[in-house]
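The structure under discussion appears below in the form of structure tokens.
Omission of a single protein chain aside, the complex is shown with its protein chains in their original locations.
Which chain is which? They are A, B, C, D and E, in the order written, and residues in each are numbered from 1.
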Amino acid sequence: MVSITRKAEFSASHYCANPRLSAAQNEALYGKASSPSGHGHNYVLEVTVTGETDPLHGMVMNLKDLKEIMNEEVVEVYDHRFLNHEVAPFDRIVPTAENIAQDIWRRLEPRLNANGRRLRSIRLYETPDLFVDYSGEPREAGVAA
Amino acid sequence: MVSITRKAEFSASHYCANPRLSAAQNEALYGKASSPSGHGHNYVLEVTVTGETDPLHGMVMNLKDLKEIMNEEVVEVYDHRFLNHEVAPFDRIVPTAENIAQDIWRRLEPRLNANGRRLRSIRLYETPDLFVDYSGEPREAGVAA
Amino acid sequence: MVSITRKAEFSASHYCANPRLSAAQNEALYGKASSPSGHGHNYVLEVTVTGETDPLHGMVMNLKDLKEIMNEEVVEVYDHRFLNHEVAPFDRIVPTAENIAQDIWRRLEPRLNANGRRLRSIRLYETPDLFVDYSGEPREAGVAA
Amino acid sequence: MVSITRKAEFSASHYCANPRLSAAQNEALYGKASSPSGHGHNYVLEVTVTGETDPLHGMVMNLKDLKEIMNEEVVEVYDHRFLNHEVAPFDRIVPTAENIAQDIWRRLEPRLNANGRRLRSIRLYETPDLFVDYSGEPREAGVAA
Amino acid sequence: MVSITRKAEFSASHYCANPRLSAAQNEALYGKASSPSGHGHNYVLEVTVTGETDPLHGMVMNLKDLKEIMNEEVVEVYDHRFLNHEVAPFDRIVPTAENIAQDIWRRLEPRLNANGRRLRSIRLYETPDLFVDYSGEPREAGVAA
Partner (left out) sequence: MVSITRKAEFSASHYCANPRLSAAQNEALYGKASSPSGHGHNYVLEVTVTGETDPLHGMVMNLKDLKEIMNEEVVEVYDHRFLNHEVAPFDRIVPTAENIAQDIWRRLEPRLNANGRRLRSIRLYETPDLFVDYSGEPREAGVAA
């Protein structure tokens, strides 16, 4: 088994606040990131697909296909958006790096698991000094009831 | 003359649209960046100060002072803000990288020009692939009348 | 399970020599790094914590807490120190990247393992071209008897 | 168990085409990368060795030995070469990043697995935005019969 | 005056040899880089344009235009090519980083000097550790008579 990882970038804004909590509670949890005006990041995404190297073409999967799927499912959805207002499920879920990574997993997995290969992990950098890794089952966290 | 450069980061959102233009005209100019919901970046700022090396301490200027001035004049003002709505003059001026760099120059120059040293240039990265350099007189561009 | 990783930096000096060995033996093992005057690095540390995403706040752990714990347990202890002379156990243990990573693990694990989350791994860059990963039980290596 | 990773770089050219396929089929698979004139990359290699920290010297393996083995087995073989024409088995196998990583594994494993330590994984960057991870059994893929 | 810089990448192969010199002389000059089979790089190009900030849109020049011009004049010409064989003038001129930077200048300058702005400089990275800056008049160097 070999894994191939491709990077992509998108620029988006967000803020972190659970609507079930007060403004003071949200500020205690998230600091300045709780301000509803929002702030933004150049998110860097790494998508890792694992599988056998195809004996015909010597790749785990075609790189042009991988790039196209990442563009369609993630970059075109997230790029230049205010996540809380423009990208579901972040109208209901706090767009922390953890929750964004899980949402990206849900979007990519059905497109990438095929022909013996599978999506192995997602790494999402919110800043160069902070990143999240996710590989697993979808779940919803931070949902306001 | 020696120059010393210190980096700092701030995360902010913005959008690019001149209120004197129509939405279609703004989209033609700025593409997706014109959406008023906004999007964001991890801005990286490099501030360069030039002067003689002080014979007492061997520095162009004290590094702790430089860091403190950059925090007070830029990071605390810009970080975790929606520039168009929360940071003047971007209620009136399009917050392009060019205009942000010039605003940062205006904020820093009076604090840094002292004791024979002077602010030499500002470099502002909007993304790792796009940056602006500014060193000069303040001016206002992209102002909506 | 999701993992979150935060980076921190510290600048320290060290040298690599086992006092049970002769100077010639140490030089054969470590080259120029065995010189007792010491040399230094900008160490970059990545701390990875894994757990469930909290349904209230959507994070594996609060980022401000993680930053504070890393500062208290690592940065304030190691930064701007000569490790062999100023930071235990490196009076007794050779401060190789391997041993430093294990010491950092010992310092962080009791603070980070709580509320269902746990410290998963430590990555320590000695230079941009050399790094160590550690995730496991504490042990002492390279101790001079 | 601790792991140590060392980086190295080599500059090489390659093209991607399976001689069993037509030029049109190869272009459909690989795009511009199928042009037989070739193009090139600054490949970045990360080699990870895992083992116990030696109680004498506090290292998983001697860093000078690791550097020397990487130079002898990889850099001197690959650097400044046109892989398809000058480095076996790429006269027979398409030099995709997947296949190169597996070839590097085959070259390094016999030299690195010794004294209780073992080669754990190879990461090969073809560009800063695309990399492959391999850790396992040698195999041959994309061979033209 | 403000300057804006945009990065682009292209992957190409080349070798360095002046046909007026013998193979031994070329190897003495360029080392392994003189092998006619060629080797390759991920070249990183930075193009800097300087001018007044336009009072209407707050930019030195439209970023989409800059990207398109760089793609048309450089990336589509150089990317995935063997420079000595496929890109003039490198059939006659040694494709050193110095000469490539000057050729890029010649291609870009007529498209970028307009409306009061001008191409100020080209930076070309051949590897992360080696780059060339050029800003000036076109000239031809290393031409074989």
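Brief remarks follow.
Here is the rule we go by: contacts are C-beta pairs under 8 Å (C-beta built on N, C-alpha and C of every residue); 3 or more make two chains touch, one makes a residue touch a chain.
As the structure is a computational prediction, the values presented were derived from the model and not from experiment.
Taking the complete complex into account, the chain left out of view touches B, C, E. Within the set B:Glu27, B:Asp54 or B:Glu109, the residue that contacts the chain not displayed is B:Asp54. Touch with the chain that is not drawn comes from one residue among E:Ile4, E:Met61 or E:Ala97, which is E:Ala97. Summarising the interface, chain B meets the missing chain with residues 1-8, 48, 52-60, 62-64. Take chain C: the residues that touch the chain left off the picture are 9, 11-14, 32-33, 35, 37-42, 79-82, 85-86, 127-128. Interface residues of chain E facing the missing partner chain: 16, 18, 21, 29-31, 93-99, 101-102, 128-134, 136, 139, 141-143.
The definition used in the following text is that only the chains that are shown with their structure count from here on.
The chain pair from A-B, D-E or A-C that repeats the C-D interface, sharing more than half of its contact pairs by residue number, is A-C. Between the CA-based centres of chain D and chain E the separation comes to 29 Å, rounded to the whole angstrom. Shown for chain C are the residues that touch two or more other chains, of which there are none. By the definition of touch given earlier, these chain pairs are in contact: A-B, A-C, A-D, B-E, C-D, D-E.
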